[in-house]
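Here the complex is missing one protein chain, while the rest keep their positions.
Chain IDs A, B, C, D and E follow the sequence of writing; residue 1 opens each chain.
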Amino acid sequence: MTARFPHAELADLPQDILATILEIQEKSGFVPNVFLTFARRPAEFRAFFAYHDAIMTKEDSALTKGDREMIVTTISAANNCTYCVVAHGAILRIYEKNPLVADQVAVNHRTADISARQRAMLDFAVKVNSASHEIGDADFDALREHGFGDEDAWDIAAITAFFGLSNRMASFSGMMPNPEFYLMGRVPRS
Amino acid sequence: MTARFPHAELADLPQDILATILEIQEKSGFVPNVFLTFARRPAEFRAFFAYHDAIMTKEDSALTKGDREMIVTTISAANNCTYCVVAHGAILRIYEKNPLVADQVAVNHRTADISARQRAMLDFAVKVNSASHEIGDADFDALREHGFGDEDAWDIAAITAFFGLSNRMASFSGMMPNPEFYLMGRVPRS
Amino acid sequence: MTARFPHAELADLPQDILATILEIQEKSGFVPNVFLTFARRPAEFRAFFAYHDAIMTKEDSALTKGDREMIVTTISAANNCTYCVVAHGAILRIYEKNPLVADQVAVNHRTADISARQRAMLDFAVKVNSASHEIGDADFDALREHGFGDEDAWDIAAITAFFGLSNRMASFSGMMPNPEFYLMGRVPRS
Amino acid sequence: MTARFPHAELADLPQDILATILEIQEKSGFVPNVFLTFARRPAEFRAFFAYHDAIMTKEDSALTKGDREMIVTTISAANNCTYCVVAHGAILRIYEKNPLVADQVAVNHRTADISARQRAMLDFAVKVNSASHEIGDADFDALREHGFGDEDAWDIAAITAFFGLSNRMASFSGMMPNPEFYLMGRVPRS
Amino acid sequence: MTARFPHAELADLPQDILATILEIQEKSGFVPNVFLTFARRPAEFRAFFAYHDAIMTKEDSALTKGDREMIVTTISAANNCTYCVVAHGAILRIYEKNPLVADQVAVNHRTADISARQRAMLDFAVKVNSASHEIGDADFDALREHGFGDEDAWDIAAITAFFGLSNRMASFSGMMPNPEFYLMGRVPRS
Partner (left out) sequence: MTARFPHAELADLPQDILATILEIQEKSGFVPNVFLTFARRPAEFRAFFAYHDAIMTKEDSALTKGDREMIVTTISAANNCTYCVVAHGAILRIYEKNPLVADQVAVNHRTADISARQRAMLDFAVKVNSASHEIGDADFDALREHGFGDEDAWDIAAITAFFGLSNRMASFSGMMPNPEFYLMGRVPRS
């Protein structure tokens, strides 16, 4: 699919946004399309990545980086977002050092080879995604059985909610994953 | 319902967040609960309201402020979010100077007393909310019949996506509307 | 929206129906549109209001008048019926002497500020509305924990079923609420 | 299944209800369970059958008696109501003089051996049943192509809405069809 | 409905398929349409009926022949397949020697006059049909309470899965039941 919205021209970008983009290019070797699509709108770009960083790089959390990307991959598949499943599936494989896990949670997290704690985390995320108005005490209790407190529940919910936003923006705008993502984390380093 | 997460203590807040909260109090006469709930997490507070402002106060848009709040009210009702329906329904009544419109779009935007252009805008928003992966050319064409271009479609989608995030955070956390919102914009000024 | 079916002409009405309509006008100060729409069909008018009265004014019931209107408002919102949510939300506010409750149950009865007994009542009503074929012993047991016996269950089911009929007739025919309903019960009497 | 609510005792019934029941017994050779269940509540009995008669025996209608029972059978199957599918399927077979039609519309009216006009009638009924809030001009236009005017649309909607009520009452209360209904209209008279 | 795909011509059929068809005609007095439709494609015909026989005539199973046809009828109704509901409903009535059971399970197996063991069997089948990815330990445990082991669960799942295939082929191709099926097993032999 051709993206409906053209990428921002680097020459037109405000300094801070350009700097962010050059940094990610340096670090990853390519610029994920989400950066070049959101850069068309600087104020939204800044808010989007500030939100992303606030929840995905937050330090005092019971959720590992792998846990967080597992939530993102699961929710993005539930929302049928190709960009986010492929891009965050890649990051999930790397963080979990597991080349199989992303494909598993994307299709059915209930049978994936993950821990019972992760399954409970994903059950909560899936319910926040599809029926947040039905979340109640029993859902928090189920988390608590696996050591997740209320602040951890907030972390799970916030990641779910933020990527629900991201999924809708990517799908509506026809954003497709960079080819680099598909193979990342699949081939063992030798 | 009692909110599951206690409000932030004003005394503990960073300066910028405290300033934002005092300003809204000054302007509105009360502090909407969404501010005091998100203030528990300063980084998320800043990103949330930066995103909100980027899309809700953006100047070069075909969407009026009333249009935007109409999207918010409609989507929040589809997502069963009490806080957002009541709070944004209030703002919608004020911007549209119409005491009836919020209750109408919250139940069924298809029969509300709004313009055909607004109905098309809400149809697009509702589809982004419930099935963004099925958005296609026909949906953009339907907008175009009412003068909405691709950038306007982005505005509609961004508001829809952001309040999908907001709805999930409010519902999951048991956030309830301040009592002040319920009556706002209902009684004609004399 | 313009109602698809014109109101009955008072001059054409049978005596008993005219009398009913004049009485409600006297009592309420206006004639709710449901009367003038159904009056187009006298036999249906008589049966509709006989049914309504049989279940809504029934005396030997564990359900208060406020309970009954709370069921109506909740179910009508689930069925996206603007007329019934607005009109019966008004009556609910008056009976419960609570200006906030109608907007709360219309969006999400699970988090509304109502009693646990009322929540159980609405849970039962919502299931009769959406999946009556799955109602079983467990549902009656859940009612019983709050003191509702089988006859009370019948009352809840009958109100739910009758307003399911009413919702469909109002929505299909484009019936809109009289403007008077929107503000009723919202402003405290001084 | 055993019905949850015991049948009314004939000895306890008001005269008019007893008369109705004796008449149906005389005419049909048995008393359908819906009469004996509703008779427990005389006011509801009277309103229920008055409504039934108002729409099912109405004379000036484009809908034949067979058409009406076809709507009832289709809608009752969509709502998973065993009593109504079996009882009204029987009456449908008799009115249409067609031993196959009831089983066909109960499973999938789209492929049943009925007229295009009847298919359009059932399409409208099915939408009123499942999504009355989405009924719009296009639905009335589709009826009009087959000669159905607005009053006919009302007839279809009223039958759909009334049997939605009936389905919920029968299913919630565990009402089962009398054994007599299952074979009625299936064996050609010789 | 007219079937979209013409029946195979007997003269064109391979020997083995012709033999199968003549045998069923001899035994039943007519050739069910499913034979003549699949015979258009000999390789698929052979595989289809081999699969059918493997699961429906398997000897070492806790499921009686009546149990198996009860699963088929229930699942086929859930999938809105007219051919399979009518044809297998007929066989179910015969095996169970019960003229009422097929119509009951087709509309709502939860309230049908069947054993608690059969209800558990159908609950499992219905979940395999609609949400096989959510099947978990609790579902196998529920079967076990009624004496069904893992191999019985396989039998139930295999029948459900195979008739899911059959339902889609019949519905997509416009296959309708032979008239003979409708009355089979309904009239007591004298």
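Here is the rule we go by: a residue touches a chain if its C-beta (ideal position, glycine included) is under 8 Å from a C-beta of that chain, and two chains touch if they have at least 3 such contacts.
As the structure is a computational prediction, the values presented were derived from the model and not from experiment.
In the full complex, the chain left out of view touches A, B, D, E. Touching the chain that is not shown, out of A:19, A:100 or A:131: A:100 (per the contact rule at the top). Which of A:13, A:55, A:77 or A:122 touches the hidden chain is settled by the complete complex: it is A:77. Among the residues A:9, A:23 or A:113, only A:113 touches the chain that is left out of the figure.
Against the chain not displayed here, chain B makes contact via residues 133-134, 136.
Counting the whole complex, the residues of chain E in touch with the unshown chain are 4-5, 41, 43-44, 46-48, 50-51, 53-55, 58, 79-81, 128-129, 132-133, 135, 140, 150, 153-154, 157-158, 160-162, 164-169, 171-173.
In the full complex, chain A touches the omitted chain through residues 1, 77, 80-82, 85-86, 89, 99-100, 103-104, 106-108, 111-113, 171, 174, 176, 179, 182-183, 186-187.
In this text, only the chains that are shown with their structure count from here on.
Counting hops only between chains that touch, chain D reaches chain E in a minimum of 1. Interface note: chain A and chain B, two copies of one sequence, contact each other through mostly matching residue numbers (shared numbers exceed half of all numbers used). Listed for chain B are residues 80-81, 107-108, 111, 171, each touching two or more other chains.
Arrangement of the chains shown, judged by which pairs touch: an irregular graph that fits none of the line, ring, star or complete shapes.
Contact annotation for chain pairs lists A-B, A-C, A-E, B-C, B-D, C-D, C-E, D-E, with touch applied as defined.
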